[in-house]
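Omission of a single protein chain aside, the complex is shown with its protein chains in their original locations.
Note that the chains are named A and B in the order they appear, and that numbering of residues resets to 1 at the start of each chain.
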Amino acid sequence: MRAIHRKLLRNLWVMKGQSIAIALVIASGIAMSVMSLSTLRSLQATRETYYQRFRFAEVFASFKRGPLSLQQRVEDISGVARA
Amino acid sequence: MKSVNLIVAGLREPAVGRLISIPDHQPPRLNQLYLRRGRMPETGGLEVVVGESFANAHGFQPGATVDAILNGRLRTLRIVGIVLSPEYIVEMNAADMLPDFKRFGVFWMPVTEMEAAFDMDGACNDLSLTLMHGAMEADVIRQVDNLLADWGGIGSFGRVDQMSHRFITDEISQLRAMGLVTPIIFMSVAAFLLNIVMTRLIDMQREQIATLKAFGYHNSEVASHYLGFVAIIVAVGVLVGTGLGIRMGHGLTQMYTRFFHFPIFQFDMDWVTAVLTTLISAVAAIAGTIGSLWSASRLPPAEAMRPKFPGEYRPSFIEKFGLQRWLPQTWRMILRQIRRRPLKTSFSIFGIAMAAGVMVLGHYAADALDFIVDFQFRHVQRQDLWINLAEPSATDAILDFHHMKGVVTVEPFRALPVRVHSGPRSRRLSILGMAPDRKIFRVIAQSGDEPPLRNDGLVLSARLAELLQVKVGEYVTVDVLEGKRPTVQVRVVGTVDDLSGTNAFALQPFVNQLAEEGPLVSGAWMSVDSKHLDELYAELKATPRVVGVTANAASIQSFLDTVGENQLRMQGFVIGFAIVIAAGVVYNTALISLSERDRELATMRVLGFTKAEISAVLLGELAILTLVAVPVGLLMGYGMAWLSSRSIHTDVFRIPLVIYPSTYARAAIVVLIAAVISGAIVRRRLDRLDLFAVLKGQD
Partner (left out) sequence: MNSSAIAAGPVFSARDITRVYRMGEVSVHALRGVTMDLYRGEFVVLLGPSGSGKSTLLNILGGLDVPTTGSVHFLDQNLTQSTDRELTQFRRDHVGFVFQFYNLIPSLTARENVALVTEIANNPMDPAEALALVGLEARVDHFPAQMSGGEQQRVAIARAVAKRPDVLLCDEPTGALDAKTGIVVLEVIERINRELGTTTAVITHNAMIAEMADRVISLSDGRVSEIRRNERKRPASEIVW
């Protein structure tokens, strides 16, 4: 290791309290951000997988009372995959 | 799909059950079920499977039974399995603000059983569908609505308006705000700390820098040497932070997975965020230190051999007013030190203030939720019972309620399902038609104002007006989704800054006029003498027209408890981080002051000051900074809460800007404690420091 690098490490060691305090502030910010956004991403992915695997619908319709044949007629609407 | 009243053993009030039909011997085509325990229901014997939240709330296991009023008759449903459904990840009633797992349950039943129980042979009342890739959802919704208009369709909607989907989206969107705001706060504090530490380090090493240069080290080599300090600190911060973030993210994802009853667990590390936050820290670090790195590299090697001039001091402004007579010498030193470095002083204050701000911001969500619940159930929905009728009925249906034992007041209402358009924007909602004089369910703004409802237009939730981009006096197009289904232009006559999402209000006759119907009611709000509550419940359970009874605030307690548990854990993180910031700033500022002034303090020791007295000079400065910083930080916390209340757009409820005094107090106390502890550490260091050696030494 070059002498100037040793100087760096020894200076850093003398300032270790301060250096650790600053590193912790940075770490906290990153931890908070990585935690939040990873969780967000995970939950969105989990939900997406769940939706796909269990075929969650995309459009929902309620009505008073209609014949079962409505299902076929809805499925015939262009753009509808399955009803 | 049918809503029914449930009679659950051990529950005084009726619960609302939602019965959904599934094919007899095969999985549904859409919205399939995940069987957690037990088996799927067979026909013949009123077998059902039940959603896990409701089952857990009552401790139901396969084999349990629950009574329900099916088509006016009391029947016993046999629970044979416990399931999860993507449609009811959060099991909640569209009419409710918050889930109530004890009083709302979802059941799935074979379709032939359903048809038999409700005389619905060959009929259905609910459809859902998936889209082909690239299909326009709005087009499909329009066509479905056209098709279903003849069958009493009340408007189809996409996932955005689907209750469970929307609730989850709102819940997890708060994570985005947190993930985006926090790194900015922390990195600005880190940039400041790096700034004071590196400036001081380079200042102290002027001679060493000059020596390096005298021996032929290039400016860039010197600058990169000092950049190395910054790089190592940042690298450690990034590695520790990312590792910690992954661990905590894993834990939080597990917590949410349990909370939402997801049948699968999946953790995806967001590497983009990791890379971005690393870049942000690097940028912040460089922004904080570029000045001192530059001055290190510009330092002429010959001039650095000369000692530095003493710093320039001037009387502080307090002294300008002639107040110094009352100030002891040590206080003058403190004030002049603060005055001499206004930038450093204000950054120190800013840093400590950030800690308090983070605390306030961290507790703001909990305060807001508390406020919402309190506001909604003490000022808005003051009913003891909310009763929904099976279908809009003539007003005399309500008269019966007046005669029931225990009923004190009855306020009927008309809820008309509509789709409101303004330009390309539209929302599906129910217009509430209310009585001119409202004692129980009020239309009231956060400020306490009660805008009058009118017979010539709608009063919209401020949030709805914002979403539709309409102002008072403008017109919206209303498609009525019931009865004769007319489309009418309606004027917006007012807005109300309420909390409970996107509502439209008017007087009851106006709503019936919109629907081109006579005077009909959809239900009633009632206040009740609690002594007769049990009898009243019994009577309501047996009233066939009543399809839903929702009890008041107490009912959401179980939900709030769950949320509270989650929030408590997040609170722990926030307090920890606030302490890191406060301690980091106080500790660093103190050590820098100590190293800048060790000669001065040593001289004072020689002149006969005690250790305690010289500590006072150093720590007094910090005490003043902290005391100034706390109120500043509380204000900043308020500001950040305001920003986040603007940035989190949830439809289910608005997040009001409410922060309780206890939150401010907690923030102030945590920051003060962190400051005192850091001060104590510095004090110990000061006590151990051989100040007399400082006077002899060269640097």
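Rule of thumb we're sticking to: a residue touches a chain if its C-beta (ideal position, glycine included) is under 8 Å from a C-beta of that chain, and two chains touch if they have at least 3 such contacts.
Remember, predicted model here, so these are calculated numbers, not experimental data.
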Residue touching the undisplayed chain, where the options are B:10, B:59, B:216 or B:342: B:216
Which one touches the absent chain: B:158, B:301, B:501 or B:564? B:301
Those residues of subunit B that touch the unshown chain are 207-208, 210-219, 221, 300-302, 305, 698-699
Interface with the undisplayed chain - residues on subunit A: 2-4, 6-7, 10-11, 14
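Here, only the chains that are shown with their structure count from here on.
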Which integer distance in Å separates the CA centroid of subunit A from that of subunit B? 16
Considering the complex alone, what residue numbers of subunit A touch subunit B? 4-5, 7-8, 11-12, 15, 17-47, 49-51, 53-68, 70-71, 73-75, 77-83
Touching residues of subunit B toward subunit A in the complex: what are they? 1, 28-34, 85-87, 89, 120, 122-132, 135-137, 139-141, 143-145, 147-148, 150-159, 162, 168, 172, 175-176, 178-180, 182-183, 185-187, 189-190, 193-194, 197, 201, 205, 212, 217, 221, 225, 228-229, 232-234, 236-238, 240-242, 244-246, 248-249, 252-253, 256-257, 260, 262-270, 273-274, 277-278, 281, 285, 573, 576-577, 580-581, 583-584, 587-588, 591
